[in-house]
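All protein chains but one are shown in place.
Letters are used for the chains, namely A, B and C, taken in the order the chains are written, and counting of residues starts over at 1 for each.
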Amino acid sequence: MKRLLGASIPLLAALIAFLFGAVMLLAIGASPWEGLKALLDGAFGSADRLAATAIKATPLVLVGAGITIAFRTSVVNIGGEGQIVAGALLSTSVALAVPDLPAIILVPVVLVAGLIGGAIVGAIPGALKAYASVNEILSTIMLNIVMVQLMNYLLRGPLIDPLEVEAGTRIPQTERLSDNATLPNIVPGVRLHLGVLIAVLAAIAVYVLLWRTPTGFRLRAVGHSPDAAKAAGINVKRNITTALALSGSLGGLAGAILVFGSEGQRMVTDGSSAGFTGSAGFNGIVAALFGGLHPLWTIPSSFLFGALLTGATNLQRVLQVPAPIAIAINGIVVIFVVSSGRLREKIDRMLEARAEFDDTPSTPETPAVVEGAQS
Amino acid sequence: GADEVSVDVGIEDETPSGDSDDSEASGDTLTMAIVAPSASDDLAFTQSMIDAIDALDRDIDLQVTDGTFVVDDAAAAIRGYAEDGVEVIIAHGTQFGGPLSEIAPEFPDTTFIWGTSSDTQGLDNVFAYYPAADEGGYVNGVLAAAVTQTGNIGVIGPVEAGDAVAYINGFAKGAEDSGDVNVAITYTGSFSDVALMAEAAQAHLSNDVDVLTGSSQAVVGAVGVASENGVAWFGTQANQTSLDPELVVASQVYHWEVVLEEMLALRDGGTLGGEAFEVNLENGGLEIEFNDGFELPDGARDAADAAIDGIIDGSIDTGA
Amino acid sequence: MSDFFTMSILVATVASGIRLATPYLLAGLGETVGQRSGVLNLGVDGVMQLSAFFAYWTVLETDNLILGSFVGVGVGLVMGVIYAVITVVLQAQQGISGIGIFLFGLGFSDLMFRRQVGTPKPANQLPDVPIPLLSDIPVIGEALFEHSWLTYLAFAMVPLLAFMLRKTTFGMNIRAVGENPQAADSLGVSVGWTRTYAILIGNAMAGLAGAALVLELGIFQPNLTAGLGFIAVALVYFGAWRPAGVMSGALLYGLVAAVVLQWKAQGIIPRSASDIAAMAPAVLTIIALVVLAGRVQAPSALTRPFSRH
Partner (left out) sequence: MSMLEMRGITKRFPGVIANQDVDFDVRAGEVHTLLGENGAGKSTLMKILFGLYQPDEGEVIWQGSPATITSPSQAIEAGIGMVHQHFMLVPTLTVAENVALGLSSGRAPFTDLDAVSERIREISDQHGLSVDPSVDVWRLSVGERQRVEIMKALYRQAELLVLDEPTAVLTPQEVDDLFEILRRMTDEGRGLIFISHKLHEVMALSDRITVLRNGRVSGHTTPGETSREELAAMMVGRAVKLTPDRPPVETGDSRLEVRSLSVQGDRGTRAVDDVSFDVKGGEILGIAGVSGNGQREIAETIAGLRTPLPGSSVLLDGTDVLPMKTKQRRDLGLAYVPEERMKDGAVGDFSVSENLILVNHDTAEFTSSGLFNFDAIRRHCSELVERFAVKTPTIDTPTSSLSGGNIQKVIIARELTGNPGVLIASQPTRGVDIGSAEYIHEQLIAQRDRGTATLLISEDLDEVLGLSDRIAVVFEGRIVAIVDADDATRENIGLLMAGVVEPTG
């Protein structure tokens, strides 16, 4: 009973948020009921749409799982956007360099290239924080800007499709990348590619890493108490760097998957990172925090977020409401759900204090420290 | 705007638009959809296409999904329209070409119209469209050379890629071919940073520039700078006179309806795609719209007309 | 082409840097006050977009720039009340709720723009107001003292806020609740109210930053800020939570951007390197911090909701 009450509060919050959305829809003369239908239909209406939702969730799962590593080590990673771009650029370059490798080799190679690209761009703020006391919120935000420019530079210069130069159209995009690098579909007849599976496996791997391996143990120790970790002989600086590198690597993997799981099979820029990432670098943070910074919970939480995003596209298409209304509603959902968290804790505590001597439940607490405290 | 539930455009008779859906057979009303990266009233790229559809001489039931700058979202919308049985779908963004190459073959009875692009990727139910933006750019450049008194002309662009490059290079060539002028070109590195565009314009002004032009949605900030400093402005993609009725000299305007008409005619005849179309000065798809509120120096208008003629007859090379 | 080191070019470049720095400065100062009280607001960008739209719309309708500025502040205050309820009363996680505010601001301002204005229409721009006497100083006068009054206000806020934080009872309370809210609470300082006021100041200034941005441009566009608010938050870390430090960061960022634009206009930076050059403000900010940084500790209670239990 008390579990039920506790669990129902975020749902209630989401419901209230949707009510707000409904009011906004009414205000612009659209039917909220139709809106909800379009939203659900767009997200879950057919096997392909379900697949589209899963594919939308894929980078969120990866970034979210990566965020979990960083935040569990008490470092903040707002650099998801740049890390995604880095992974995409490196994997794209590799696919351009060795297009003729057989798929069985090329697919893993480009994915690893993505991992490495993201890891490099993650390790930089990590090392800057560890060895030069540069706050990682600052450096990750700044590196996002740098990576966008690097992407624009590469895609309109060294990596541009030669045909674009020849035709004089100069669209900043690569040539169509080798089919051998395409992520294969995993369900016949449905556009559900290997990337989805990889993301789920990556999230599980992060869980295993953090809670089942010595490396993750050290990361968490550093996250909770760098002083105690240091006294116990754990290299705090190296682990901070490692955490951001690992976190970035998953962003990079997401970037590679965005390229090689895309319908276009090429990398193209509209000049912004969001145009390529769909803001997964930010949305992944939200998904991770929704998931309580637990990599496994990041999976359903990303899926829900993915549903909201694909559903919103459909909402716009079917009801002809402006796209920004969906963004605004997303914001309201985030606000309401996170606001309800403490309320839920309070109610839980009230009920628990009444219940006196139960066995003490030992759910892992979310570190309250994580959000950008130390410099 | 996107908020209209369903827009009937191009009404032939005086028939009130609301009724036509129900009364007329669906054979007469063409169902169309457009997926575009920016807002449909952006005074630029997307609006040019919306206006073109508006100008078509047909009964059209149009659905709009705009502001879809994320390629995968656009892909979902395109696919959604195709699944809904929309007859003609415009993918108004080069970057949508990737997904289109996957989607189009799955819906062989649907016509996809995609641009800007100079080829159809070999898909026979895809029409492509492309602006010869360098031509209008060239004419604007010729005018700019006539308008400038300091001999310094400033150009602002976002990223050196795509249509912006064609326009800007054409503009520079037009200006430099017509006199001893300096054309300084700045690419800010951002499509969206309005403030940066404005300051890029300011930087030009500090170098004695007295004529400005630019490409991208973010130039509205730069137009503001032009206004504030009383400097002439040349527009592209849509008529930007409304931004400053006194200082906008002329705008290169895209009239996609010229090629859309052709495509729809082909479709009526059973050809669903497979051809690329260019809008240019010759076919009237590009037009220089002058602002009567701006008084051109003597001879400028003639020089512009001469340039247009020269481009059409091939005697002028716009540098594209 | 022409020479960078001529007076008029230098003056124009400095003036441009100051204009670019103004919204960063206003938003960064506001965020500084909030963070000093222990509250992180990642929603600054969203607040700026909302206030920018409403300020723009007001000026479009009334031609009244002062009213527009006040509307910007007012929108900031409204968002401040909402953020205080979320973070102080409901004690929600600050980082994520800030992102919620950002998304809401981004979407809602865009929506309002499409419904109420539609096509970009020019509105009145903030006029430059030369300060008598000071603006007559050769060179410096033109670079520093011919700006809009919101720019002056932004820079005037630096000593004002520093004074407020250091010398007033309220400032002392802000520092105390940001550092050790338990201690402040145990002496009867209301942690909730102190943080609420700090949040209101922070959001009001973000609102003013949005107004300053849009009124300087005289036109609104969806996603007008293009991430400016996030950079402003980053600059708070650059400035080590001190108003003067934030000002240095904003000026560094703005001036580097201005120099890059000037060099691009003069052809000093080749067009092929324009993207690389656009990285300069971000890269230099990091490098400056590496070179200059001492170990400055963030307010200890930053991002930590306060409750007695």
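General observations
Methods note: a contact is a pair of C-beta atoms (placed from the backbone, for glycine too) under 8 Å apart; a residue touches a chain by one contact, two chains touch by 3 or more.
Because the structure is predicted, anything quoted here is derived from the model rather than measured.
Partner chains of the missing chain, restricted to those shown and counted over the full complex, are A, C. Of the options A:96, A:221, A:243 or A:338, the residue whose C-beta touches the omitted chain is A:221.
Screening C:8, C:116, C:182 or C:272 for touch with the missing chain picks out C:182. Residues of subunit A that touch the chain left out of view are 208, 212-214, 217-218, 220-221, 224-225, 227-235, 349, 352-353, 356-358, 360, 362, 365, 367.
Although one chain is not drawn, its touching partners on subunit C can still be listed: residues 167-170, 172-173, 175-176, 179-180, 182-189, 308-309.
In the analysis below, only the chains that are shown with their structure count from here on.
Viewed as a contact network, the protein chains are fully connected, with every chain touching every other.
Interface comparison, B-C against A-C: more C-beta pairs in contact at A-C.
Between the CA-based centres of subunit A and subunit C the separation comes to 27 Å, rounded to the whole angstrom. Multi-chain contact residues, meaning those touching two or more other chains, occur in subunit C at positions 110, 114-115, 222, 272, 275, 278. Counting only residues that touch two or more partner chains, subunit B has 1-3, 67, 159-160, 189-190, 192. Remark: subunit A residues 28-30, 42, 48, 52, 55-56, 149, 152, 155-156, 167-173, 176, 262-266, 268-272, 274-276, 278-279, 309-310, 313-314, 316-324 touch subunit B in the complex.
Those residues of subunit A whose C-beta lies close enough to touch subunit C in the complex are 24, 28, 76, 78, 128, 132-135, 137-139, 141-146, 149-150, 152-153, 156-157, 282, 285-286, 289-290, 322-335, 338-343, 368-375.
Contact residues on subunit B toward subunit A in their complex (touch as defined above): 1-6, 37, 63-73, 75-77, 79-81, 93-95, 97-99, 101-103, 116-119, 130, 158-162, 165-166, 189-192, 320.
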